[in-house]
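One structure, as structure tokens, below. Some questions next.
This view holds just a subset of the chains, kept in their places.
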Amino acid sequence: MKLKIRYFAWVRERVGVPEEDVEVPASVRTVGELAAWLATRGEEYAHAFENPKVIRAAIDRTHVRPDAALGSASEIAFFPPMTGG
Amino acid sequence: MTIPVTVRIQREPFDAAAEAKMLTRGRTDVGAVVTFTGICRGSEGSEPIAALTLEHYPGMAEAEIERHVAEATSRWPLLGVTVIHRYGRIAPGEDIVLAVTASSHREAAFAAAEFLMDFLKTRAPFWKQVEAAGAKSWVEAKAADDTAAERWNAPGRDAAE
């Protein structure tokens, strides 16, 4: 499954790129599993995803919880808790 | 009823007064306008800061704010809503965010403006980076902001209260 993955704020800084197209194994079914799988892709990813509790995610620009199914998502984003306003 | 709703994410400064005027010009049903302006402070705690840089998730930021504006208009009898959030580098004293709500009566205008700000703080995909003493660091989310947003989920927190 090919997915566009976007990173923001310090997740982006740690990963080193703002976005990338990634071929994700079919065994990865949820957002939480995707984060765990990404963490195995190298030191920078391990660092970005070292504390899953502080990572937020969106599927196709809507907030989701870690147990959300990837389904037919086309864009997944990972980022720290928001600090706007 | 369709009411005027404006949501903008922009790098440029905004004119809070002009935005508020747009919600009332040429009509006489508005009795109350609440304008919230969030401003970049010159210090975080006791540390002076040089600037903030706001990163956002284009597309999602607009969509997320529009969702909360729609929720606000369903909860309270609003006659107009404007939300503008800036991104990019913002110096102390400059405006960051604007929320304007118009209603016949003050209760709805106040409640909706607070509601929108609580959700902007915790749900709108923006991230603040602080520039201070030559170093940059990401602002940490505050538990108090989560608590403020959660109170709107309590039973009975709506137009009827």
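Note that the chains are named A and B in the order they appear, and that numbering of residues resets to 1 at the start of each chain.
Just so it is clear, a contact is a pair of C-beta atoms (placed from the backbone, for glycine too) under 8 Å apart; a residue touches a chain by one contact, two chains touch by 3 or more.
Just so it is clear, the structure is predicted and the values come from calculations on it, not from any experiment.
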Subunit stoichiometry in the structure file as a whole: A x2, B x2
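Methods note: only the chains that are shown with their structure count from here on.
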Distance between the centres, which are taken as Cα means, of subunit B and subunit A, whole angstrom: 26
Touch list for subunit A against partner subunit B, complex: 6, 8-10, 12, 58, 61-63, 77, 79-85
Complex interface listing, subunit B residues touching subunit A: 38, 54-57, 59-61, 63-64, 85, 96-97, 117, 120-129, 138-141, 145
